[in-house]
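Here the complex is missing a single protein chain, while all its other protein chains stay put.
After this line comes chain A, so read on.
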Amino acid sequence: MAATSRTLEITVISAENLQLDRKPIKKNASATVRAENDGQFRTTDMDTEGGAYPKWNEKLVLDLPMQARSLTVEVQCKTSYGVRTIGTAKIPVSDFVGGFVPEGYLHFLSYRLRNHRGERNGIVNISVRMKVPELKACATTSSLSSMGFPMGDSSFGCGGVPTGIPVWCGPYPKSY
């Protein structure tokens, strides 16, 4: 059966220069990663001492639907008035999928956070790695095409053979 999602390992590393009401926050920042068109989200622990420069270094595993075009990272802060959003960043899936780099490549990505008024409010630093499924040489056409590989002529040989990528027996090779 065709895969409907990809598994991402997202490490939320840190954020910089976070402010609430134009003042640097003192503590209790956390970050939430959310997939587009999907109720699924993951949240880091609170950094109780990092202030405006929190560090989480926390790995979150998230399933990203195949049709999703972006992820959202939201940084929030727990205050005496409740949890307040500091800023959000929209991460295009194209920043870590596609191109020449292999699927298991570890991407380090940083994004500008913007508050609800659209003003710049700090930066969030993350790393993203797509967990690569173990491909067998005899994998079915549907499972390969669902990974976004172009398909060859299905009349040639047994079933569809993906063009432009090597066919591996066993797990995909590491990027190094």
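Note that in this section a contact is a pair of C-beta atoms (placed from the backbone, for glycine too) under 8 Å apart; a residue touches a chain by one contact, two chains touch by 3 or more; residues count from 1.
FYI, contacts and distances are computed from a predicted model.
The UniProt record for the undisplayed chain lists the protein name "Protein BONZAI 1-like isoform X1", from the options "Protein BONZAI 1-like isoform X1", "ACYPI001859 protein", "DNA polymerase delta subunit 2" or "Ribonuclease H2 subunit B". Chain A residues in contact with the hidden partner, per the touch definition given at the top, are 13-14, 16-17, 24, 51-53, 55, 57, 89-90, 92, 95, 99-102, 105-112, 114, 123, 125-127, 173-176.
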